[in-house]
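With one protein chain held back, the other chains of the complex are shown just where they sit.
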Amino acid sequence: MGSGWGDKVKVSIFGESHGTAIGVVIDGLPSGVKIDMDEVYAQMARRAPGNDRTATPRKESDTPHILSGMLDNVTTGAPLAAVIQNTNTRSKDYGNIMNAPRPGHSDYTAYLRYEGFNDVRGGGHFSGRLTANMVFAGAIIRQILQKKGIDIAAHIYSIGEACDEPFEPTGISDELISRLNKEKFALIDTSREDALRSVVSDAAAKGDSVGGVVECIIQGMPAGVGNPMFGGVENVISSVVFGVPAVKGIEFGSGFEGSKMRGSQNNDEFFYDENGKVRTRTNNHGGALGGITSGMPIVFRAAIKPTASISIEQNTVDLTKAENTTLSVKGRHDPCIVTRAVSVIEAAAAIAAINLI
Amino acid sequence: MGSGWGDKVKVSIFGESHGTAIGVVIDGLPSGVKIDMDEVYAQMARRAPGNDRTATPRKESDTPHILSGMLDNVTTGAPLAAVIQNTNTRSKDYGNIMNAPRPGHSDYTAYLRYEGFNDVRGGGHFSGRLTANMVFAGAIIRQILQKKGIDIAAHIYSIGEACDEPFEPTGISDELISRLNKEKFALIDTSREDALRSVVSDAAAKGDSVGGVVECIIQGMPAGVGNPMFGGVENVISSVVFGVPAVKGIEFGSGFEGSKMRGSQNNDEFFYDENGKVRTRTNNHGGALGGITSGMPIVFRAAIKPTASISIEQNTVDLTKAENTTLSVKGRHDPCIVTRAVSVIEAAAAIAAINLI
Amino acid sequence: MGSGWGDKVKVSIFGESHGTAIGVVIDGLPSGVKIDMDEVYAQMARRAPGNDRTATPRKESDTPHILSGMLDNVTTGAPLAAVIQNTNTRSKDYGNIMNAPRPGHSDYTAYLRYEGFNDVRGGGHFSGRLTANMVFAGAIIRQILQKKGIDIAAHIYSIGEACDEPFEPTGISDELISRLNKEKFALIDTSREDALRSVVSDAAAKGDSVGGVVECIIQGMPAGVGNPMFGGVENVISSVVFGVPAVKGIEFGSGFEGSKMRGSQNNDEFFYDENGKVRTRTNNHGGALGGITSGMPIVFRAAIKPTASISIEQNTVDLTKAENTTLSVKGRHDPCIVTRAVSVIEAAAAIAAINLI
Partner (left out) sequence: MGSGWGDKVKVSIFGESHGTAIGVVIDGLPSGVKIDMDEVYAQMARRAPGNDRTATPRKESDTPHILSGMLDNVTTGAPLAAVIQNTNTRSKDYGNIMNAPRPGHSDYTAYLRYEGFNDVRGGGHFSGRLTANMVFAGAIIRQILQKKGIDIAAHIYSIGEACDEPFEPTGISDELISRLNKEKFALIDTSREDALRSVVSDAAAKGDSVGGVVECIIQGMPAGVGNPMFGGVENVISSVVFGVPAVKGIEFGSGFEGSKMRGSQNNDEFFYDENGKVRTRTNNHGGALGGITSGMPIVFRAAIKPTASISIEQNTVDLTKAENTTLSVKGRHDPCIVTRAVSVIEAAAAIAAINLI
């Protein structure tokens, strides 16, 4: 299996890129929660393809149609199911994939896994399009979390070698959360936008692509949630976040950089703040110690590999003829998916968070 | 919950550092597998505390006692349960922890999670001692994997800023696997041992500690295993590996470095090798595409934070008096747990791998 | 949660009786299986409402629309999702339910569980209409099982006090399986049809309803499947079958009758048959010993309570006024759902069986 996740709030995703529809079933939501559907659509627009400077979603194809679990925008407690029709598909672009798997894509591994019966058009069930379901589920769940005082925000931490300013790990302002939650090109330091965009346009100009890192913060989680060992905050979050295509790494708090430190640098000292609350002065632990939340923000970064589909010619194999061949991937492809991945990572964080509390 | 993991082979770990015993139940093992118990003890000796130059385990305290699931060292198919008695405990060293949580430790978060009823002695259920169970389970599972041609090896990738040579990601020799599987200070380039050891001894001399990175390879996994989205290789492995205390990051293949690359660099081109098998020339994907194995080795790196227990005085809080205080952690503590973590990460990889196939 | 089930092949059901649509996601199906959709529709027609003497389904409302997981009627391995639109709804019949919960129904308990936010129209998520999803899933799964030599059949064991002949527990003919699989009023001894129908019509004439028992056989299951304790055949089957509304009991083999026997009567003696295969002469164990299949048919019976909706006036409460009141349930209601439950129980058996092997 694999396309479902969660033991308290279970998200089951279905669909193939060029099939009839994609969709999601969310089981275990609390009943009686009023959902702001405009906010849901706004989150989906952030992920939607197209020029990110304009926030116009492709309405026809990407509007989720709710089948169950809501009455007058209030959750009923029954599984909430939604589908998004697939209309704007150009499957002829992918005619050669079955023969020649795209390097860096799941074409070859899906071919093995499903013995050639998988729907190869547009990547089938492995298509990034499926993340629209995740953003939909995340957008609903985030509203439930917000009512509990839990906010989630993410930004483009880096594209290629170009970086945004990192989150202040001990906490960020509500204003910053609110602004980032509206952005399609989410940066803390907006003055760096041109620098980051030029990394993408340089790659695109050569028919190439580029990767990056998304940083995410979950603020307001109650302290003391999570479980030991395999039920810890890091285990839970990583098992959802690696469900976002192209994620190849995750780190919490000081992460890999912290592994180079000494204990005296990396340890976060406790203190009583002015309200008598225990906090840490720094947040190298990224909000979890022993897998359990400390009350400090949960901070993690996800490494996104460069888009695998590039128009530069690459070597690959022809599985039908059993011989080596070359391939230049045609069709619409983002030269960098980090921008759109921001809202997907936030959604993944939301799905994880609601299952932790 | 959280102390159990796995849906095919389920590993349930119990115990507290200074309780009567720690142990593990492994449910779902195939029946009829002959286990080489000497090899199991050898793996446990690699993780065992004490001078890593001598491979003498503390026999009395660390020998697992098998209660069920084996007859004459052959698995019966019933849950395999083993306990390790806790004998060599010096709980007076930890007398002050309940009041003053150690920075970087789970003392404070466990106190919140269990409302003060957790066994604080030696870290209780969060103690690194519990990883002996994981190594035991991993050592048995690795023998089952080996019969299927699947080998696992790990090494000290780095301690502080000092690095070993990385794995050749397209595959390593059986000799190297075999050698690393015997080492307590596992390095590919053994000439760097003194350099890495001196990082540890420098930190230790100051009452400080240091972190590092463990790199692990799983070689011989069949191609086409794993599931889409949340059931992928990376999700499964990370959800186990973050169960190893002190792990704060994980990356597969080119990982975070890959996020800085262009697609043309990071994509691994396919080709038919001399045996007519599809392979990739490079292995930046770390053995999984779309969460499914490609047949190339699975390669990942786990970031280990510096040991939280240090004798340098640190600021913390006194939870009883509700005031700020200072703490200098006494007792036996490794200045660097990366060395011992090598066998634990291998065990985590084994537990993940058997649940993937 | 609760509306999803299965760890190998997971069936997730959604929908509310008078919402937009109901549907199901089946995750974990093998890829490359050609599905005979006419047979799927035929199975759904057996469960469909309307005069059971004519097998005409209400085409518009009850035809499942497949959204993903199939290409040209062949499974792709991705989650198979299907929806059935809700069109023929007459929600005014249920206008008084929210105030006055119907005795024997989930109205009151759902009201408590979802704090009044559940969709009460037609029973909402608890409606028998949702079993159309189960039959759809079961019909697909049965075709996969049939390719492995596993057949499932059920019949009306009893309605009220009137009984059909029981299954021969040591095995039934392919002809009988094939015939029963086509029936809307499935009896082994068809000469008893009038007698059983008259029990229903007698109750209906008085505005009352009647219950009954469905007996089911799973033939051709390989011997040696199932797991000890909580993973046994009986645990697995019962945990699905109690998901069929109105089921209040289940028994395997000689069941409750066997509890009155002596061991010498109830034990099934082993013998080698003419093909050198171990069998039992009787099948009081119902195909499973210690939770594991013996190779004999799995035989179970499910007790179906009388339809709760009756037009006879009953006492109930008015939850709005907090006072006692009376209720006579209006609308279309089957005086006996045992007939239609036959195909639902078969579907439940199929869902259980594919998760056992």
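A few notes on this one:
Lettered A, B and C in written order, each chain numbered from 1.
Here, a residue touches a chain if its C-beta (ideal position, glycine included) is under 8 Å from a C-beta of that chain, and two chains touch if they have at least 3 such contacts.
Note that this is a predicted model, so its numbers are computed, not measured.
Among B:Met37, B:Ala78, B:Leu176 or B:Ala195, only B:Ala78 touches the chain that is left out of the view.
What chain B contributes to its contact with the hidden chain is residues 1-4, 7-10, 12-16, 19-23, 25, 27-28, 31-32, 65-69, 71, 74-81, 83, 113-119, 124-125.
With the whole complex as reference, residues 1-5, 13, 101, 103-106, 108-110, 112-113, 125-126, 130, 158, 160-161, 203, 208-213, 223-232, 234-236, 238-240, 242-243, 245, 247-256, 258-272, 276, 278, 280-281, 284-286, 288-295, 303-310, 312, 314-317, 319, 322-324 of chain C touch the missing chain.
Although one chain is not displayed, chain A still touches it through residues 7, 78, 228.
Please note the rule applied: only the chains that are shown with their structure count from here on.
Of all chains, the one whose mean C-alpha position sits at the greatest distance from that of chain C is B. For the pair chain A and chain C, the distance between mean C-alpha positions equals 39 Å. Centre-to-centre, using mean CA coordinates, chain A is 27 Å away from chain B. Rounded to whole angstrom, the centroid-to-centroid distance between chain B and chain C, based on C-alpha atoms, equals 46 Å.
Each of the following residues of chain B touches two or more other chains: 228.
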